[in-house]
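Note that this complex is displayed minus one protein chain, with the remaining chains in position.
Labels run A and B following the written order; every chain starts at residue 1.
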Amino acid sequence: MIDLAVTVNGRRYERRVEPRLLLSDFIRHELKLYGTHVGCEHGVCGACTVLLDGRPARSCLTLAVQADGRAIETVESLASGAELHPLQQAFHEQFGLQCGFCTPGILMSAKFFLEQNPAPTEEEVRAELAGHLCRCTGYASIVDSILAAADKLRAQ
Amino acid sequence: MGQPLRRREDLPLLTGRGTFVDDVQVADPLHVAFARSPWGHAEIRSVDVSGAAVAPGVAAVLAGSELPELTDPFAAGIVHRLAYYAMAVDRARYAGEPVAAVAADDRYLAEDAAELVLADYEPLDAVVTIEDALDPAKPMLHEQVGSNVVVDRTLRYGDPDAAFASADLVVTETLRWERYSSTPIETYGIVADYDAGSGLLTMWANFMGPMTLLPVLARSLRLPEERLRVIVPKDIGGSFGIKSSLFPYMTVVGLLAMRAGRPVKWIEDRAEHLIASSHQPDRVGTRELALTNDGEIVGLRAHVVDNLGAYVRAPEPATTYRPLGNYVGPYRVRNVELHLVDVVSNKVPTGPNRGYGCQQVYLETERALDEAAELLGLDPAEIRRRNLIPADAFPYETPSGGVYDSGDYPRVLELALRTARYDELRQVQAAARAEGRLVGIGIALAVDPSISNMGYVSVALPPEVRQAPGYLHKSGAADWAQVRMGPGGKVVVTMGTTPQGQGHQTAVAQVVADELGIAPEDVATVDEFDSHTSVWSVSTGSYSSRFSGIAAGAARRAAGVVKRQILEIGANLLEAAVDDLELADGSVRVKGSPDRAVSLRRVAGVAHWDPHSLPEGLSAGIQASEVLHVPTSAPPTDDDRINSSHAYGFVADVIAVEVDPVSWEVRILEYASVHDAGTIINPKLVEGQVYGAALHGLGGALLEEFRWDEDGQFLTGTFADYRCLTAAEAPRISLDHIESPSPFTPVGAKGCGESSSQSAPAAVANAVADALRPLGLKPSHLPLTPARLWELAEG
Partner (left out) sequence: MKPAPFSYHRPRTLAEALALLAEDPDAKPLAGGQSLVPMLNFRLARPSALVDLGAIDELVGIRVEDGAVVVGAMTRQWDLERSDAAHPLLRAALAFVGHTATRCRGTVGGSLVHADPTAELPVCAVALAAELVTSSGRTIPAEEFFVSVFTTALELGELLVEVRFPRAEGPWAFEEHAHRHGDFAVVCVAVAGERVAVGGVAPTPLSWDGGELEAIGDLYAPAGYKEQLARTLIARAREKVA
């Protein structure tokens, strides 16, 4: 067992964990932050994506112990109180989700993506989204959501 | 109604506060892992679970060999009784079939222990392909059947022999389609809790119905049905039919909870999901069309074989039978012969998958029709025009017993051609061909059945079985909703529809608000299923695109009863006749005299706080609970006709593609899709369903494929091998709609959840065939992967 201290969504947590514990399981079952979802556990579907020191990471391809001393952001960090993040707002307005299972990972990737590329083209959004599987929407409304969020964020 | 109201489901999901099955909280659960057969087909000489039982953290172990003592086999609607248990008993029949289950303190320990299960296998020759299953030299999976063919029925309507004998032209197309699945991103999940005192087994599962499977489950567990409580959590992370098939795992998890005396949880992982959840059957289908020189279809023959895998898991063999009422699609042909065969093999059992049986039928018919058009020198649009059921023919009874409720097929086809700019596309194609480029255009039409009649599966049984004394006939398609107005004049609608992202709450709020003349924000909605608190019947569930027709219809009926109650109370308060009153803007008022009005809040206040003052015949409070039953859903007739669905929408898809002659990739240049799903409750919800359905159809037609080697070893056990389409490959779709309200549903709505999943495969296959025609190549093996097209080109 290994001692571990992480900051998740601005709050510090200390836990003792097995080395093999995946970060995804740590976030969900140790920290009880159920917004991060697990879809494939081999890094393809993207549902479990979180930000690790500000950059996207598949939490299923990261050991919890590797996050020691680092800062993690999950979907629970996006809204401030009742106020949705512009990405969340755009997904709501553009019907960018159906079952919502893949959505948290997409939101976290999109947050980083728009920080890097505030005015993306549709093709760039689609290329970025290729790292996430959604089986409900056919993707068009997700693409529209991210483009709309980019507009909102640029206007801010 | 009809407005693109934003979804009320979104906020929790966007902020990480959804409630999926893995989020269900029970105290200190055990976690399950399975030991699974590495062989496709093997006798199991022994299974030794002693090492697993004493492994760290293990609280309970269950071997498949124990199941005949503890459970009964799962029933299915075929003549033969297959010994289908939740785990392999003495023979493994597919790679990935569970042979033992372990419950331990956490999933990591459970997987450690599952590795210690020692099974001794004697491998057998595997039955993998449809040809294997039809080969008498191959071993039988279930010796009591005497064959690997488990269902073989020939259905005749009209006079197909005469039609074929007199035809000017007969075209025959044989298509092979490998297995795919909609692979929801949330896998199966079950939490079980057994109370030994009361004998009640409670299970939370992301099970989507049909609830026909709950009696099947209770019987397998040998539990009286009132001792089995099944609760479906608020959120299901997609299903598309696939989660219907999780019930055998509920038997295992339930038994482990009983054995361990502690709550038990199993969340399927992706490897398990790909190898051992459920797939659409692989299929070989031959379509023969008999035509006149004018292009009129006078006869249709089908010969199909569906490969159901190792067992027939209910509701299978429904894949083969669900399209029965709409087998002729939108065409007038009256002479039909269907030879329908189901086989078993060493693949995972099959089950419902978006489109359920219809995409195969339309692929076969629409491909054959394009070949007929080519031979007759007709444009593919023109040959379809010449065969469509006309708009004045509704309701239209098909030769196989379907009753198409409403529609205007010619108008939808023309609108789709206009939306696609079909004539321009043909010019673009001609120019591209002149440059040697492989550009093709495909049209596909699909009658989109919704609201399944529970009776259609019984056509798999010969009439003499159905006529035998004591046989319990199957029919119907009921669902329930309750509408209640509280003392403050606000409304709660309760359903038990087990949605998986469709936005049922948003839509039903629109329907009820519309009926009651209030704002949707004043309607709270609940759609969780609980077998002990929901009102339900065996047909309950979110499958066969049934919500907008049946559950929303029941809600509208219930709201209508509530409206009547409100008007009666209002009439009493206003001293007016009910017929002179209207409900609008949150008040009851006299038509034409808006100042003579009483607020809904007042009406509700009286109903709840002062029921003594209510007119005679009214009970305290304002509420109604309605079960909407569908009288047109009758059992099959003795001559095998059945109205297999209750409403029938229509889809016209036009797709243009370019095939790259080096990579042999199919690129979609244009996709236009026009739908008639009857009355539209919320156009954005419909759009979302069409987009999702289209992508499933395209994925299954172009890239997604489960594969096995000749020994039955599974080859596609990761999401890198089973390749779902991503946003980079997904097309934009030019969408349009017409609305032909269904006369048979209270809202006028028909289903649209499966829509283009049934037509996109045929449209894209026709487009690829059109693109390859100058090379003299005809693709007939789906999915149309680059490798397969290259092999076709190489000869």
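Definition applied: contacts are C-beta pairs under 8 Å (C-beta built on N, C-alpha and C of every residue); 3 or more make two chains touch, one makes a residue touch a chain.
Here the structure is a predicted model, which means the values were calculated and not measured.
Novice: Which visible chains touch the chain that is not shown?
Specialist: If we consider the entire complex, the absent chain touches A, B.
Novice: Among B:226, B:382, B:397 or B:791, exactly one should touch the missing chain; which is it?
Specialist: Once the missing chain is taken into account, the touching residue is B:791.
Novice: Which residue from B:39, B:664, B:691 or B:744 sits in contact with the chain not drawn here?
Specialist: Considering the complete complex, B:664 is the one touching the chain left out.
Novice: Pick out which of B:391, B:728 or B:777 touches the chain that's been left out of the picture.
Specialist: B:728
Novice: Which one touches the absent chain: B:271, B:378, B:477 or B:523?
Specialist: Considering the complete complex, B:271 is the one touching the chain left out.
Novice: Decide which residue listed in B:465, B:620, B:715 or B:775 touches the omitted chain of the complex.
Specialist: In the complete complex, the chain left out is touched by residue B:715.
Novice: Mind pulling the chain A residues that touch the left-out chain?
Specialist: On the chain A side, contact with the omitted chain comes from 2, 18-20, 22, 25, 41-43, 46, 49, 52, 55-58, 60-63, 65-66, 68, 109, 112-113, 126-128, 130-131.
Novice: If you put the missing chain back, which residues of chain B would it touch?
Specialist: Residues of chain B in contact with the hidden chain: 107-108, 111-112, 115, 269-271, 662-665, 703, 707, 715, 718, 720-721, 723, 725-726, 728-729, 785-787, 790-791, 794.
Throughout what follows, only the chains that are shown with their structure count from here on.
Novice: Please report how many Å separate the Cα centroid of chain A from that of chain B, as a whole number.
Specialist: Chain A and chain B have C-alpha centres separated by 30 Å.
Novice: Where on chain A does chain B make contact in their complex?
Specialist: It is residues 18, 20-21, 25, 28, 33-42, 44-45, 47, 74-76, 78-79, 84, 88, 91-93, 95, 97-104, 107, 125-127, 129-130, 132-143 of chain A that touch chain B.
Novice: List the residues on chain B that touch chain A in their complex, please.
Specialist: Per the stated touch rule, the residues are 6-7, 9-11, 13-18, 20, 22-23, 107-108, 182-187, 235-238, 240, 267, 269-270, 500-503, 684-685, 687-688, 690-696, 718-720, 724, 726-728, 730, 732-733.
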